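Have a look at this one before I ask anything.
Apart from one protein chain that is not included, each protein chain of the complex appears where it belongs.
This part shows subunit A:
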Amino acid sequence: MFDLDLWREIFQSINKNRTRSLLSGFTIAFAILLFTILFGIANGLENTFIELFGTDAQNSIVIFPGRTTKAHKGMQSGRRIRFKNEDYDYILEEFGNNVEYITSKVNRNVEASFKGAKDSYQVRAVHPEHMYIENNIVEKGRYINNSDLENRTKVAVIGQVIDEDLFANVESIGKYINLNGIPYKVVGVFSDDEGDNEEKVIYTPITTAQRVYGNNEYIDFIHLTYNPKLSYDQAIAFGNSLTRKLKDKFDVARDDQRAIRVRNFAEGTKGVSQMMFVLNIIVLFIGSGTLIAGIMGISNIMVFIVKERTKEIGVRKALGASPRSIVSIILLESILITSIAGYVGLLIGAGVLKLVGPGLKEYFITNPGVDTGVVIGATIILIISGALAGYLPANKASKIKPIVALRNE
């Protein structure tokens, strides 16, 4: 394979028929170009959707209590529904298998200060699992833990932006931050790749908040992620049955849309992933169709070349060429033309995407492009394509009988 002389033979043969090789490579280059651009655009669309959803867990279900809008079981409409710790326990009890992570939440806006610096921020009182649901990354120290919950400790995990704003040149970990007059010990700093707003947040243990804000068991809302093993349909069914059970528990009419609202990401994600699936199939279909046409083109031309070179192959055989060496010449020539042409197509395609990519943002296409995986995949596909295209002609060439090829016409 890495026989220099063999490659010299192949280059000589390609060089001898430059136009022919160029033309046969053109279809392949075009196929890969088309494929790259289509694939890049599909990628760009997907990127847009991912950006819209943020990096919160895609399998989120958020449950908000509200006010009833329908009279039910002798109770008037307008009744306020409030979740308590027992509702959190109830969900775990009833649907434990379907839940991956779950947290209760109490949100408050607070005035936070450290020494002279102060600003207003949102406090979110949560369970430790919240870290995975929100995709928070602990930069320093630690997150809320179970011992905080049990002991109702006054600890705070602050966002990176707060760390910079309030603790400009001071190490924040271990210091006390004042939240509406109550000092909390800073135990960690987190980052969130959704941006600054998500980093202007302070997390505290849910139990601490419940004691501080009225010594009750109330929860503002519940955020959970469903078991990732669930299919979209199963996840949607889970969300529906969760809604129904909670409505029953709070004696709310089942068709009351306001009393308990459940936002199930599975519904949106299902649509997007189905659309992406269909889009990818279309791209694959068009791309592979063109590629097959290209392969057939090369194969066709190689057959012609073999026919044209029948005499030469006969001479080579008479001079001692083994059938194998004939096969490798034809096969490698085909693979070489295919690969080079394919890479030209890939490069042009990637170049076009790079050039026009930024201008496509308004058409819902973000960062269209191809990644290393695609390039490696394309390389493998090209080599296989070249081998496929060359197989038939090479086989034909190896069967050439020198006696027939050399017969004087």
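To be clear about the criterion, a contact is a pair of C-beta atoms (placed from the backbone, for glycine too) under 8 Å apart; a residue touches a chain by one contact, two chains touch by 3 or more; residues count from 1.
Methods note: contacts and distances are computed from a predicted model.
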Query raised in the report: Which name from "ABC transporter ATP-binding protein", "Pyridine nucleotide-disulfide oxidoreductase", "Amidohydrolase-related domain-containing protein" or "3-oxoacyl-[acyl-carrier-protein] synthase II" does UniProt give the chain that's left off?
Result: "ABC transporter ATP-binding protein"
Query raised in the report: Who touches the missing chain here, A:315, A:352 or A:388?
Result: A:315
Report summary line: Where subunit A meets the chain that is not shown, the residues are 4-5, 12-13, 16, 311-312, 314-325, 401-403, 406, 408
